[in-house]
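With one protein chain held back, the other chains of the complex are shown just where they sit.
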Amino acid sequence: MTARAGALGLAAALAVALALPFVVSNFRLFQFTQVGVYAIALLGLNVLTGYNGQISLGHGAFYALGAYTTAILIDHWNVPYPLTIIAAGVLCLVAGFLFGIPALRLEGLYLALATFALALAIPQILKYFEHWTGGSQGIVLSKPAPPWGMKASPDQWLYYFTLAVLVILFVLARNLLAGRTGRAIVAIRDNPIAAQAMGVNTALYKSLTFGVSAAYTGVAGALSAIVIAFVAPDAFNVFLSITFLTGVVIGGLASISGAIFGALFIQFVPNWAQDISKAAPWAIYGVFLIGFMYVMPFGIAGALRRVAARAARRGTAARA
Amino acid sequence: MVLLEARGLEAQYGWTKVLHGIDFAVEEGGITTILGANGAGKTTTLRAVCGMVRTAGEIRFAGQRINGRATEDLVRLGIGHAPEGRGTFVNLTVEENLRLGAYARGGGRSVAQDLERVYGYFPMLAQRKKQPGGTLSGGEQQMLAVARALMLRPRLLLLDEPSLGLAPLVVREIFRIVRTINRDERVSVLLVEQNASVALGLAQHAYLMETGRVVMSGPAAELRQNDAIRRAYLGY
Partner (left out) sequence: MEIFFQQVVSGLATGGIYGSVALALVMIYQATDVVNYAQGEMAMFSTYLAWTLLNAGVPYWWAFFGTLVISFVGGVLIERVVIRPVENKPILTIVIVCIGLLVILNSVAGWIYSYIQKPFPSPFPPRPIMLGTVVFGAHDLGAIGVTLVVLAFLYAFFRFTTLGLAMRAAAQNPVSSRLCGIRVGWMLAIGWGLAAMVGAVAGMMVAPIVFLDPNMMAGILIYAFASATLGGFTSPGGAVVGGLIVGVIENLVGTYVHFIGTELKLTVALAMILIVLVFKPSGLFGRAAVHRV
């Protein structure tokens, strides 16, 4: 019952997503492209934090690494942009894996701390390597034109391009999490000692999860560089990492669809709140972060699951 | 006069009911013991008296109903508890442990007097007063637990298996001191024990618990003569 409802919902969502470029303005479409980009980043963070239970407060750093990889490859060597995305993903996979190795030995607390420090330090590091990164000025790119002489605006093309990447990565994540690997990842979160005792190589899985998570977020960063056609260090401050955390919490920890809800939230809610005050979006983030922990610890996706389950129960009860 | 009285006392952890409606009473100035094997619900009974588990039924202390009150408030009524596992503050010194026992009473200078009084009962604690509680042996920590409860100047002293894991000589020493305290300070005692022979030697009144129910009660001397108890708990 709930599975069928889920499949229906998924089909409907995909249909809406495909039709969107025909009904909204280019600017709105650009915003939805951002939603797609954020959703990939959130999915990456969720694999790590939601499923594997490792807390990262510094995923903005991997987003930055992905964005700068793409920007530098395009700016210095004119590499075709689809290739730069793959490069960004691979580089972040390696970087995440390596960062995950010392992180392994750390309890949740210290991992959170180390990643938090990473998030704080990253803008400085970006500014420091000025020759490559353009320092505080950043790097300006140009939006790619649609290929094969397609009759579409660059925004429409980038939207579909992002959507395609999103669908591929979501399917991959779903398959990964539904299988043996996924069970191992969750087992490590719920009971690391038992997982180890059952023969799960905890250390390897944790580093790999960190790597995969960073790769997703890096791909998202690469896409963002292409979509916005600009990178600058101050966009990748600690608040970006907190934004991701907020998105994951609000969308729903340990939920794939939660990434979409979270992305919609972090894309649109701050825009509305901005009208109240420049500081208001963050105040709202804060209130939502705390409020969700109190009343909806599994976010929007978790609440929907509960509603669906209740409806299903009522359905069976009525029939009985 | 009855100091502590329980009627139809039930207690549960989460969904699991551990006490199924027990009745017992502690006479003012007397020593009462609750006997039983592991898992009979003895410790839970003490925890129920102290407000450390969810309860139903009725508990009265000095005439007032005390169910549902916070542990911290019950301590202030004069219920001293030397808990299961001894509850030592392992990183604090022996003397700090004892001072904490008097915390609920406030009172500046009287604390110093009480330290002297308690050191009188347990001279070995005086020798070790600057040592961290965690460095004491099991028997010493048990004495520390009793001493800490005494610092409260309690009306009722709850003792949770003070003999557990201790050498017979140490056990005899601790029970001798408990008897002295009871006699000299008129502190009423509720003693929970597996070691029935020592407990029945000390107490005036006894209860026997099995799986959360009181199955037998009466004067300690009578229970000591009871064949079933003799076979099951006294071993002769």
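Each chain gets a letter, A and B, in the order it is written, and its residues are counted from 1.
Going forward, contacts are C-beta pairs under 8 Å (C-beta built on N, C-alpha and C of every residue); 3 or more make two chains touch, one makes a residue touch a chain.
Bear in mind that the values here come from a model prediction, so they are computed numbers and not experimental data.
From the options A:G9, A:G286 or A:G315, the residue with contact to the chain not on display is A:G286. Per the touch definition above, the residue from B:L4, B:A40, B:V75 or B:L157 contacting the chain not shown is B:V75. Interface note for the absent chain: among A:G9, A:P80, A:P102 or A:P147, the touching residue is A:P102.
Interface residues of chain B with the unshown chain, by the touch rule above, are 50, 52, 71-72, 75-76, 81, 83, 87-92, 96, 99-101, 103-104, 148, 152. Residues of chain A that touch the chain left out of view are 49, 53, 55, 57, 102, 105-110, 112-114, 116-118, 120-121, 124-125, 127-128, 193, 238-239, 242, 245, 249, 253, 277-283, 285-290, 293-294, 297.
One rule holds in what follows: only the chains that are shown with their structure count from here on.
Work out the mean CA point of chain A and of chain B, and you get 57 Å between them.
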